[in-house]
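All protein chains but one are shown in place.
Moving on, here comes chain A:
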Amino acid sequence: MIFNLSWKNFKGQFLNYLVYFVSMTFAVVVYYCFSAITYNRNLTNRVEQEIHIDGAMNLGGILVVIMILGFMFAANHFFLLKRGKEIGLYQLIGMRKEQISFLFFIETVILGALSLITGIILGIIFSKLFSMILAKAMFLQVESLFYISIPSMIQTSIAFAFMLLAVSLRSSWLIYRYQVSDLLSKKRKKTAEIDKVSTLSICLGILGVVLILIGYILSYNVIPFATFLMRTAFGFAGFLIAPIAIMFICMLGTYLFFKYTMYLVVYLLGKSKSNYYRNLNMLALGNTKVHIKRVGTTLSFVTIFIAIALGMIGGAASLYTIGMNSVNITAPTDFIVAEMDFKKVTQVIEKEPDTSINSSVTLNYKLTGSQFHLKIGQEVNENNVSPINILSLSNYREFQKINPYLKTIDLANKQDIVILDSIQNILGGFIQYGSEFLLPDGIKLNVSDVRPDYLGQELLRYNFPTVVLSDEQFDEIHSGISYKLMAFNITAKDEEALANKLSESVKPKWISPIFYQYQWRDNQLEGYTSSTSQQAEKDQEFSEESEQEYWQLNYTSRFSELSYERREMGLFIYVAMFLGVLALIITGSILMLQQFSEAEREKERYDLLKKMGVPKQEITKLVYQQNSIIFFPPMIIGVLHAAFAIYVFSKFITSSGYWLAYLSCGLLILIYLAYYFLTSAIYSSIIQGKDR
């Protein structure tokens, strides 16, 4: 009998069930797609040798579950709100609350099972699309099939069952709280004293804007701010504390903004009488006040969520470009090989069919000691004594012909040098060199410029800084040792096969150790660099004075570097984008569902307006106005937050990949505009009755 009643109810409220069903199906599709990629053996098998794809995916999976859970709660809330009358009716005919909860639980299970099946079927179709996108992002030549993954189906089912249980528990709790009187009389809304604005809330409202502005100013001047923090008790940790502090200030500011500032603004707008009593302005303002009281907290969390999602995409984008750029840094030409292994490598390459070496340059490096000043951040002024690599200008220019990343260098004087610094590639602005380099035999060099280092893998050069100087000066340096690196490009049909064959026959390894020991004594640099150890026995204790040993890497191959970075970074950016865009879509959906609940509640009010003779256009205008307050502030503030967050990133890490983050900001605006118009249109149709 009860189930019969419930079935009748189902037929009556088909549309509500449909909305709920679609929401749940969407959740399943998203989860399945994510987990299918984790289990997509075809894809992961190729990657696994190099990267642990599972780690990134699992973290992403947890985030997806959290987001979906939030979304399902919102959908469930909307659904229950629409069925309040039904719950009241069941109580009225004398059903116990356990029975009602059980009924709803059964319903959730049936509906959940249906959406699980539909979701998985749709997921199988969509996961092909997603894995195609992923393969594209990772530059893999994978044939992506309609991959039916049993483990990911099981995983999706378990995760979804868990989520349904959570949702059911919540709806049971709501049913237990439900009073029959709710059905008969409308709940008295707590709208007391909405006219009054206390001094405290004025202060908090102003504080909200001030905090956000402080956050923006600090993030605009993040480097001085971080330096300032480093000077205080935090020490070097200040460097990390700065962005966290800015984030915290902005989060607090956002909360206060949505709780108090917006209210204050609305209050002040209502102060102008002539404006207040125009059209539906007073109604718009009055409604907005109540809205803000009710959804202020939700809006502030949505905004923070959006900002974090966009910031995350920004961070991922910068890491992506750093990763891809690092290939150009470590392997600017197809191969760079140390002299010792050059023969072996060329033999392997020449054995391959359709493969030939195009252009080759021999780089003659000298390695000798030097003394120079190094400034990290704006604080520490270190007096460094360490070997440096020296390259002659003519040799550099020769290399420039086959290495497109090298910029032209001109040296005016004989003593001028240009430092090629790998840290400059990423953390620009944090490291500064003093203007002088002192070499053994009293040679003094002047720094004329500091450039990013595109000479290839530093480990080939014993991981020491490199300077370029004039040929005359180069010839005059006789201390230390010299060594050769061969850089060359090839033309090959199958670069992947070549790289694999090469890594089998010539294993990457450490070769040709050097030993050095330098000291700064009587304004003179004393010490040696040698290919054999000059110390009879090794000191157990490590000290500045003792001899140090460094090794060199034997070769780099551009193709293997590139494919590694592409896979790692492609996966990374894909997961970040997936989560980021999902966050945007889900927050938008939550706001939309919330507005639909609102429309159900406010139907009567809008009906009154119509009877009062307010033209339809005016009512529609009011609806759009009310919805804009829900969608636009989170969108605008979220984008602003994200823009400043990306700015902070760009100060710490130089990268050209921020366009992706700005693209995501644009995407947010598009998604939210779409949600805004869709919500407003549906809202209008909910409140428009059938009457004339």
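One rule holds for everything that comes next: contacts are C-beta pairs under 8 Å (C-beta built on N, C-alpha and C of every residue); 3 or more make two chains touch, one makes a residue touch a chain; residues count from 1.
Keep in mind that, in the parts below, contacts and distances are computed from a predicted model.
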| item | value |
| --- | --- |
| Hidden subunit of the complex - UniProt protein name among "Phosphoribosylformylglycinamidine synthase subunit PurS", "Multidrug ABC transporter ATP-binding protein", "Glucose/mannose transport system permease protein" or "Methylmalonyl-CoA mutase" | "Multidrug ABC transporter ATP-binding protein" |
| Touching residue (missing chain; options A:Leu213, A:Leu240 or A:Leu608) | A:Leu608 |
| Absent-chain contact - pick from A:Arg96, A:Arg231, A:Arg278 or A:Lys493 | A:Arg278 |
| Option from A:Ile62, A:Ile217 or A:Val290 whose C-beta touches the chain left out | A:Val290 |
| In chain A, positions touching the absent partner | 188-189, 191-192, 194-195, 273-274, 277-283, 286-287, 289-290, 604-605, 607-608, 610-618, 691-692 |
